[in-house]
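Have a look at this one before I ask anything.
Here the complex is missing one protein chain, while the rest keep their positions.
Then we have chain A:
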Amino acid sequence: MKRRKIASILLVGAMVGSMLVGCGQKGDDAKAESGSDGKEVLTVMCPGTASDTYRETYQEIADDFSKDNEFGVEVKYEFYEREQFKTKLTTLMASNSVPDIFFTWELDYLKPFVDGGKVYELTGELDGDTEWKDSFIEGTLDPLTYDGKVYAIPTQSTLATMYYNKQIFEDNGVEVPETYEEFLEVCETLKNNDVTPMTLAATTAWVPAEFVQQLADGIGGMDLYNGIVDGSKKWNDEAHIEAGKEVQNMIDKGYFQDGMLGMSEDEAKALFQQGKAAMYYMGAWEVSTFINEETTPVSSDIGVFNMPAKNPENDGIIVGSVDSSYAIAETCKNKEAAIAFLKYYTSVPAQEKLVYDQGRLPSIKMEFDESKLKPLVIDVMEVSKNAKGMTPWWDRVFGAGEGVEFNNQSLAIFGGDDVQTAFDDLESFAENNADR
């Protein structure tokens, strides 16, 4: 009897112990509250995984700021995988326990948090420091402005572009296409020479969506974008239908890699990185990966061009927006320090680090030392300079509801669904979703 008692006490102890262990553990990425030498800590929450090289650069910028600032604070990054980040941020928002500074996407992503009064308004700070306000490239603050008030600071700008392998182009005697017809011809020639013209990940819905949006931009131009934003145009607009049909035409002709529908982002990208595909349509952030010769054997052969528009008058209208914006939580205790950090982040030294080390386009007006820029970065800047208009990704404009649904329907189109039905479905989703 006694032995049994002891055994049961031990068991209970073990159980409680294991529960405590479960509670106490934190992910590798989550850092403790107080910093080294007892400095006050500002926490920045940001998406990123161990394979993202930009994490180091971000932390370096934070360390530079921490080293000497008048507030004596230390800035620490907490990185989370992208989907985990989204879940975590919304949960923390609802329970009022967001970290001091958080990464955010622009437009509709931040809007509910702004409406809920969870985000610190920065208009006053910007107006109080016009030098800071004027340092931003025109229009970059607009996607983060709600009711005339600015709530977040863009730290980068970005766009989607067509990467191509110069070597493959040369070997097959094709040149960078200037018109849409030429683009199709390039694909056709490559295809006939048994080269995979394009690689694309069709398991992650926003990737095909990005491509459909670019084609639609080339057909409908800014009118289409503005029309859908202000509601005067419907999702099943002619331009969208035409773009969808163009995509299916390309798929039928075999312009994308075999097995596209089952390929993840990394797999599709790897084909391009290893020189097994000639073109890859993706955001400019991928430059960080492509300038790294260890991961990208064909690094020195990569160039970019602007996807030609089907209606030539829309040439130069591309998918792009501001990127990696930072907002300050209303609950942040040391807002002055947080603002100082944002100012430092958007100052020339920090932005230089981002552009020279990671190839990220700055959000501020600045001069570059061309010798320090990688050739690919110069190419991307050229595309950016020639852009006549930018349409932010739909899932940023409309957030998770309609935006994600656009991604889903684009994926369905890549999977061979009827284009008209897909966009009709999207339109009826959009109409119903408004009152949920």
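Quick note on the criterion: a residue touches a chain if its C-beta (ideal position, glycine included) is under 8 Å from a C-beta of that chain, and two chains touch if they have at least 3 such contacts; residues count from 1.
One rule holds for everything that comes next: contacts and distances are computed from a predicted model.
Student: Leaving aside the chains on screen, match the unshown one to its UniProt name from "Spore germination protein", "CoA transferase subunit B", "Carbamoyl phosphate synthase large chain" or "Sugar ABC transporter permease".
Tutor: The chain we cannot see is recorded in UniProt as "Sugar ABC transporter permease".
Student: Looking at A:S51, A:T130, A:S232 or A:N432, which residue reaches the missing chain?
Tutor: Selected residue, touching the omitted chain: A:N432.
Student: Which candidate, A:T104, A:T140 or A:Q409, sits in contact with the chain we can't see?
Tutor: A:Q409
Student: Which one touches the absent chain: A:G254, A:G275 or A:G401?
Tutor: Touching the chain that is not displayed is residue A:G401.
Student: Can you say which of A:M263, A:I328 or A:V419 touches the chain missing from this structure?
Tutor: From the options A:M263, A:I328 or A:V419, the contact with the absent chain belongs to A:M263.
Student: Provide the residue numbers of chain A that touch the chain removed from this figure.
Tutor: Those residues of chain A that touch the unshown chain are 86-87, 90-91, 93-94, 112-113, 115-118, 202-203, 205, 259, 261-263, 267, 399-401, 404, 408-409, 411-412, 415, 417, 425, 429, 432-433, 435-436.
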